[in-house]
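Mind looking over this structure? Questions follow.
Missing here: one protein chain of the complex. Every other protein chain is in place.
By written order: A, B and C. Residues from 1 in each chain.
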């Protein structure tokens, strides 16, 4: 194992603002905790709700200064850009249909972006954001947080180093039960997540299938290239699929994807298996701090996160505790915020980071996710295989790493 | 839990003969050990090889009397039928293409049959055997042995009792690594298993896909009705698939099947997951003596085989040891031989066995397996969904139980 | 399950200072990350090293204001007490022999204390701190962080609710490998941890045995009352034990304790098993977000942390994420900082918290740990059972909860 370079310490805390995340929003609290745990960010501003009263109330709960609690994201973007201690980056944790307009507004003001998926309702919209990011040279991170588990990084490093040999099969699954009982609201309307008008053509494929595909591509270095999908409603009746089974091609490697949010008895069952000509790897999010690698005709080996032998720099660098001290999903999220903090600071200071130090997902990865969902929807209708790769001019980003400051004008190639 | 009726004791050991199983044949030894472990059979005759010298030599190793060591299965069938202490049943453990002719020969002599899968190269051939069995009223058991694990029986009983609610998804997978390195023999010829001329249109779908489909149907009570297959060669080049991914319909329940014999890092990874409206079940052959059942929003429960609380009669009846004493695959095989011993004895004595006591797979289950393989091969070629159900006159057998003596002229309906 | 009251939101961030934790100190970073993750603290001052240069350098790395970076803890205590925005609490993460004098210095200035164990070298010293805390009415939390895992809280709640019946056996073990190779430093001197002059009569019993005993007492409500110890050196030669096996009495419940820091192949193997007349529980730190409960003659049940059914308020209140999203040890540490933040804020504001909301370990728990270590050392020498309970006037604290503001003049009874 090569020795590793630890992350450089921050010269100051990066300043983070939030759009969305107000009262009751679960995901906003995750971002905030992860940013704090990373020890690289302070949260200083927010437009936490589109409802002005809730925005104010949430701002107080978040202990934000009242003059930096905004009722409207456009106002916030302009005000923060003008503020002498303005935010370095915005975290976008709104309902899905707002991701793209909010991101555009902050990019336009020169503020780095951290955005939840899905990026945009259509590939065209997503590609417009890719272009906006490329033109601006700003950091644009997307919170496929599972890929930031240290054992996922170990998995990727082992594949890159050839420990699995040539890849022959890629299987990824993600089973949850939460939407089995999802029903119409009091007024008889479907929740927005399962309303085709507001969510596009997919519920679960977009919501968690994109996580699964990103994970598979990130670890194996193979973009999802085509898909044959079989959509179902397994839970209470709804207008969009809550279950999808897909035959996949990741480059030339065949595989499968299974996702369901109405799989009773399952919680957060994201599991990736890759079979190569030398060994298999098996990573399961519910025991995310371990990685099982089984070579041909040999005992299975259980890697664990932490200060541990046998880890590649990409995994070892993320250790906070000794091996045997479990690392949870918030640590994965915090890893993402650590890398984004580094990237944002490097962009502003011109600091050159070592090759391979950063692994956060980019706007291109998010656009690849949108392309996958569109293709899966088409395939479910046509019964045929459908291409799901982004066009050639951008596809290298779909499984790659963010570019690095010093290599060009922007931190993303 | 209802109380259970244990298996009635044998009045004598049933007499078993073997066709196949000679020197070096792994599967013959499994059958023989299972028959002995069941304490219901004695092995008294055999045509262990088609090579006369090997037949004699193997007969000596098996400690068979020399006058009941045959060089030819047809001679054996006639001689044993005429013998005053002739065999009650024959175990057929030959290469696949001989299963059907050997079975026919013994059925014709009025001898009960225990046969490995695949039953026959085509559905037509398989149905001819079904008809022969029906006409004869003889016992015809097929060694889908995984279905005889007590925890598989528990799974089936729980579903029948409604503990899972309505079924919504069925996923079955079976991953092995052994054929990853399978290569041509010294003369440059492919082994018979991967030779289309000798194995029909499928290698792995037939070899282990049938086990997986039978298991899924047996546990859920749902026959495989249609399939959309995606075949691959993951291991060394060969002329037939060593890997298949299938979208499935089990009756009205959607699901998936994944099988590979070139999945490096995997051993005997047969796993069945069923998701219902109340709970999920998860059974994994490599830990075959446990069954995980997880109700909605509640802790997972781990059932174990043995003299244990919480088991249905179908599982409890198979216990040989206290809970916590592991039950292996040979015990599953022995369970099959116990049930077949009971069925053979009951057919001969007219004994009436309680409803639901027997669960061994029948010739119809085996025919259903052949139909599935044919449909999968067709689907891989057509790219479309293909029907895989046997025709209506026999389909109840594909997931049902063997008929019982006393209910009609034969032990199978 | 009763419904639960969530933690009240903070009215402001509590201000935290550090003594110790400078460059290279692993445990300081854990405290700091946990405090940040709790979203209830800001770190504003520190005497991070007794070496002035390292103190300044570490202060810069922690991004502390230079005028609140101290070279000396006594100066810091006085200055912060006088500061208009002075720290609300101090986190003491120094080498062990400094814990007591630093704590005394801050208590004397009216500043709440968060202290690592061991509290003090002798029971007498420890009791002096207990008295100082009692006299002052200040919050004094001790970082037995394992007890703050939500599944440990679930275990305690289940025992309190009678789900295990009467307790009959308590087994706790803690195996690590890190000190197997611990050797003399360059000058030939033993590290301070294994130097009797600096560490008292025990290495491992004090270092991790105290964690194990606290965990057992916390979960079961039974103080360690007597011990019969067998000390060993399993790793490289050293002057103090790195391994101890103990027969225990926890009140009237017999049990065992096994600890080693030279147990090669073990990482952070802290495991508690409690056997009652109705069920057993099994908690293992390396999979700390699950809890296995097995009733008599019934399937084992696996509880998981998170927003999950079946959890008592004590566990449910600590959830940050849905079930299935792993919670690591930093979340346990952060739970501790959440409770300490609440306690410190409540002490200052007079807020009355609901009964049973707080579970952080107190100075009395820490004193009980010191008493246990002394008794184990005596027992290893005498070969006899030795009492290890604190005297009656304080023993209720050894397994109890911190007192609550509003119930008396102090937050600790």
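Throughout what follows, a contact is a pair of C-beta atoms (placed from the backbone, for glycine too) under 8 Å apart; a residue touches a chain by one contact, two chains touch by 3 or more.
As the structure is a computational prediction, the values presented were derived from the model and not from experiment.
Residue B:326 is the one among B:52, B:196 or B:326 that touches the chain missing from this view. Shown as candidates are B:289, B:314 or B:339; the residue that touches the absent chain is B:289. Counting over the whole complex, chain A has residues 293, 296-304, 308-310 touching the chain that is not drawn. One chain of the complex is left out; on chain B, the residues touching it are 9-10, 12-13, 29-30, 32-33, 36-37, 39, 61, 63, 176, 178, 266-269, 285-289, 304, 306, 320-331.
Summarising the interface, chain C meets the missing chain with residues 165, 168-169, 171, 175, 177, 180-181, 228, 230, 232, 234-235, 243, 245, 247, 254-256, 258, 260, 262-266, 275-282, 293-297, 300, 383-385.
Definition applied: only the chains that are shown with their structure count from here on.
With centres computed from Cα atoms alone, the innermost chain of the structure is A. Mean C-alpha positions place chain A and chain C at a centre distance of 35 Å. Our note on geometry: chain A versus chain B, Cα centroid distance of 44 Å, whole angstroms.
Rounded to whole angstrom, the centroid-to-centroid distance between chain B and chain C, based on C-alpha atoms, equals 56 Å. Within chain B, residues 293, 297, 300 each touch two or more of the remaining chains.
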